[in-house]
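All protein chains but one are shown at their positions in the complex.
Letters A, B, C, D and E mark the chains in the order given here, with residues in each chain numbered from 1 onward.
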Amino acid sequence: MNAPRPHHLADMTSEEARRAAEADTVVLIPAGAFEQHGPALPLGTDLVRAEGVVERVAARLDGRAVIGPALPVGVSPHHLAFPGTLSLSVDTFRAVLREYLAGLSAQGWRRILVVTGHGGNNAALTTVAQDLLAEEPGLQFAWTPLTPVAADAVARMPRGEVHGHSGEAETAQMLHLAPGLVRTERFAPGTTALSELDGLGRLARRPGHPSLQLRYDRLSPDGVLGDPSRASAGDGAAIVDTIVDRVTGFVEEWLKA
Amino acid sequence: MNAPRPHHLADMTSEEARRAAEADTVVLIPAGAFEQHGPALPLGTDLVRAEGVVERVAARLDGRAVIGPALPVGVSPHHLAFPGTLSLSVDTFRAVLREYLAGLSAQGWRRILVVTGHGGNNAALTTVAQDLLAEEPGLQFAWTPLTPVAADAVARMPRGEVHGHSGEAETAQMLHLAPGLVRTERFAPGTTALSELDGLGRLARRPGHPSLQLRYDRLSPDGVLGDPSRASAGDGAAIVDTIVDRVTGFVEEWLKA
Amino acid sequence: MNAPRPHHLADMTSEEARRAAEADTVVLIPAGAFEQHGPALPLGTDLVRAEGVVERVAARLDGRAVIGPALPVGVSPHHLAFPGTLSLSVDTFRAVLREYLAGLSAQGWRRILVVTGHGGNNAALTTVAQDLLAEEPGLQFAWTPLTPVAADAVARMPRGEVHGHSGEAETAQMLHLAPGLVRTERFAPGTTALSELDGLGRLARRPGHPSLQLRYDRLSPDGVLGDPSRASAGDGAAIVDTIVDRVTGFVEEWLKA
Amino acid sequence: MNAPRPHHLADMTSEEARRAAEADTVVLIPAGAFEQHGPALPLGTDLVRAEGVVERVAARLDGRAVIGPALPVGVSPHHLAFPGTLSLSVDTFRAVLREYLAGLSAQGWRRILVVTGHGGNNAALTTVAQDLLAEEPGLQFAWTPLTPVAADAVARMPRGEVHGHSGEAETAQMLHLAPGLVRTERFAPGTTALSELDGLGRLARRPGHPSLQLRYDRLSPDGVLGDPSRASAGDGAAIVDTIVDRVTGFVEEWLKA
Amino acid sequence: MNAPRPHHLADMTSEEARRAAEADTVVLIPAGAFEQHGPALPLGTDLVRAEGVVERVAARLDGRAVIGPALPVGVSPHHLAFPGTLSLSVDTFRAVLREYLAGLSAQGWRRILVVTGHGGNNAALTTVAQDLLAEEPGLQFAWTPLTPVAADAVARMPRGEVHGHSGEAETAQMLHLAPGLVRTERFAPGTTALSELDGLGRLARRPGHPSLQLRYDRLSPDGVLGDPSRASAGDGAAIVDTIVDRVTGFVEEWLKA
Partner (left out) sequence: MNAPRPHHLADMTSEEARRAAEADTVVLIPAGAFEQHGPALPLGTDLVRAEGVVERVAARLDGRAVIGPALPVGVSPHHLAFPGTLSLSVDTFRAVLREYLAGLSAQGWRRILVVTGHGGNNAALTTVAQDLLAEEPGLQFAWTPLTPVAADAVARMPRGEVHGHSGEAETAQMLHLAPGLVRTERFAPGTTALSELDGLGRLARRPGHPSLQLRYDRLSPDGVLGDPSRASAGDGAAIVDTIVDRVTGFVEEWLKA
């Protein structure tokens, strides 16, 4: 390593961290997952995407944000049937994040934003926000997923009837952010039509509520929803740029609020 | 009490419960909150609405569903500044529900649906679903909120720029389900325009992500978002009927899956 | 529902709850169980009885007490072999109650009385009282069972050598409080004589200490101790009235202490 | 130390313990407290009494019982205002005992009896018995207090209107079991009449239910209820002998059941 | 018992404990284990040795130290395959000790030293020290093992290539401290040479790091490492005296710091 990565707290000295806290910077925490992403994407895909966004947002904010420690393993019980998947329990994921937040707060930060590349973390993140409302209302905690923030950009991509995990939009982001990690030679369509699902699978994929979750081995033999071969780096750039724009905009508004 | 309430497990004998479990019925669990609902609605509003829906759904399913024990107190840290609000911690709410589910599963039920009248329970419910994917994948657990299921019916009601807690749609449901509990003489508009909010409040009310939660005393002096005086029992009936239709439809599909 | 139930916090508005707390009312919390009660009584028997008493006590105290959220599921491991029985673990029952109490205390109440229809909750209630002595000594917490409070009235009823769960005294209370829930056509004697028990069963039913608990499927084939057909609504009224008198008297003395 | 104490597991070798477990012995566990016992009795009084009884019972059972590890600190929140008092939380006391029991069960014992010299442990002991009914129904767990087992012998002693902690009966037991630990020169009456208590104190000392617990500094300036100077070693011998007889009888019946 | 044991808090009255805390005494807590110690030593060996040292240190400090409640069962998962072994989980051992420490601190003590006869407790003791640095930095907590404190005295004893648990040094201490508990007629060499171990066993016994722990049934058929017959009471006296000197010296320095 030839130089500290910009904005990363881990690469700062204690004194530099002190100045960053005193400058009332926002702390960005990237959260990922350690889970199957089909035949073509790596286990760490969600952290790669979260870190890609976080670094771009921090660069845009130029000194008004720092990047805190990552959450490299997320809440992934739905993928445990696939090799290589590791998952934290909800309780432990919550505990780790709460201790990160308590520590950052004790060191003087007042605004913390978790950027999660993994949707399975969303509910746990919301519950941590609820804990804080009761226990530490002075700390401002926000979180954001990635892909849903750019739903319009995603909607402009070619996609099949069923799409999602390791499919068109996620592959596109990886082709843009970390093309060297994508095994394009292994692209193969996963589940792309509702008719490939059984009754319970179709029920689980119904939009809206009631909500029923299933393990992904019931939804797709190779863990993929959609067809990654439809993805392009250009689509990925459009999605990532949209996310970065909107998250940056949110933080700028936050810093003024 | 002159007769057992139809479909309520609590009113059945052990032997009747045994037969219900053997008939592979769906268990419906109503979840509420014990929190401020402005000057006109009671603290128990969310359970009243959840029970109203659950009883109608059970009646429609006519023997294919039973009603289990309620969750009368929910996750309400955002309302703790208002008198009368009680809240379970996320950990305890999760523990209670998990023990209900483990018990019902041990007694032979395979499908359980929680119907929550309180949106603050949604994330905790999702995390319980995740726990079960890892620990008890044979149990089918679903959950649903109320108002979002009838978003189209709600959208047809007169509503202001800001609306939500104890506002038009929730009051309408109560006017239909439990008019005797609504203090119509105390109707008064709460926060109805974004301009009444401070910067952080507006950020918290932005649709979509990133997501930032605030305590409701920061959003509204009397805890109300919207104007309850716009609500009518007719609108409430439309909302409730839509919810009941859709939840019943979901369960019927589930029983066939 | 045509009107708020008298004294029930759940049916009050936030403002009404504020006034009740400021008036230094006692909060009554009914605790039940969700467990087998033999062929003739419903699973929810213990909550029905607790609520029946609590409502009568609140009526007698006329404004000096309010009724808080119920504990519909109790600690019932001894009945788990019978269909329909659900049980909270001791840890979770304790957690829920502690959070109810902490919330009520934060909202300004200083005196809380749990009325439990289920003896299996007694030890957990005592341990919560112990927790509070160490952690929140300013909160006054009391609890009471039902039937033991009227031991003299119970002793005047016809009873066999073995009596207890779902037997004479409990059935009598239900015939008085909720006759529509009693399946009188299913009355049948349970275990009524020590000679029906094996050695371990007799040891467990010895009065006094040492104390040895057994699961009820070892004590009675249908989960009943005693003969419910000996019960009358009149006996039930005598028992309930005695309990209501004594609990009301306790609270009146408490309010003066 | 010149020889292993009879029946104490701690003094046996692993091989001797193996033979004791194979002989299906009952394990006796003495539980005490580490709390104020007024001016004349030591902090460890409750363990001294429990161990005294346990050793006599084991001697009587002559090879059919062994003595396991002690619980030297109990649940004593009501005495924390007095110097020297230490208390385990209910959660930790429960955890320690559960791990003792799980370990003894794994090593082959099937019957375990806790003998507690401290009434503050009773509720926690009962909840552990409840846990086991759900989780390890094959293990037979019993527990007993001391003084209540000999209520008739105690009733024959001279006692005042208020009596109890560190008073007549407890002091008598110590004069019999460990006279060298009793500072007879410091005997002084504690609270001996209800009129010395305030209203809340009298409510707490009412026999029967509802039950309200208070810290002992509210009940007695020196932590004593009753008058220790009325105690004699002869009364103590009568109490202890009664307890030993009855506990031994219980175990003998148990071994046959 | 004819007199209170010197320096033992359990044998003091509340008033005596108050004076000891006000005199700013150090509290010594003996920690043991309840585990196999081969054919010749008792299960409670580690507590016997810890108490032996603690009593000598307290005697030497003459009024500047008191002895608190013991930890009779330690963290012994590596011995669970041998009869009679009981073990607390790390979590529970930590909880008990933390509550002892919190209680002693609340009663006014500022310096606490745990003396553990069992090396399996060392890591848990260190983690408790870490907890306190974060949570109660004003409390000074130290701990010490026994045998490693006298490594030089141990090195002067005759020992084989493999030595350790229940071997030369431990047996020697017992011959000095509690000869009546040593079954000298059962002395037999355990594992004494690396060649008796399999590959994993040798890896586990390598000095230094990386560190790999194995269950002792993999290291020795009778649970002994070394040859107890080489031990003498004289060697034990040398070891114990060295430990007592050094621990006493540490406390004297501490009291001046």
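Please note the rule applied: a contact is a pair of C-beta atoms (placed from the backbone, for glycine too) under 8 Å apart; a residue touches a chain by one contact, two chains touch by 3 or more.
If you're wondering where the values come from, they're calculated on a predicted model, not measured in any experiment.
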item	value
Which displayed chains the hidden chain touches across the whole complex	A, E
Per the touch definition above, residue among A:38, A:120, A:164 or A:210 touching the missing chain	A:38
From A:115, A:178 or A:240, residue that would touch the chain that is not displayed	A:178
Sole contact to the chain not displayed, among A:26, A:54, A:104 or A:247	A:104
Chain A, residues in touch with the chain not shown (by the definition above)	1-4, 8-18, 21, 34, 36-44, 47-48, 68-70, 72-73, 80, 82-89, 91-92, 95-96, 99-100, 103-104, 106-108, 177-181, 183, 186, 223
Residue numbers in chain E that touch the chain omitted from display	75, 77-78, 80, 87, 89-91, 94, 113, 120, 122-124, 126-127, 129-131, 133-134, 137, 140-145, 148-149, 198-200, 202-203, 206, 208-215, 247, 250, 253-254, 256-257
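Keep this in mind: only the chains that are shown with their structure count from here on.
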item	value
Each chain counted as touching chain C and chain D at once	none
Longest centre-to-centre distance from chain D, chain (CA-based)	A
Most central chain, judged by mean C-alpha position against the global CA mean	C
For chain A paired with chain B, centre-to-centre distance based on mean C-alpha positions, whole Å	29
Sequence positions of chain D contacting 2 or more other chains	80, 87, 89, 91
Graph class of chain-chain contacts, one of line, ring, star, complete, other	line
Pairs of chains in contact (touch as defined earlier), listed by label	A-B, B-C, C-D, D-E
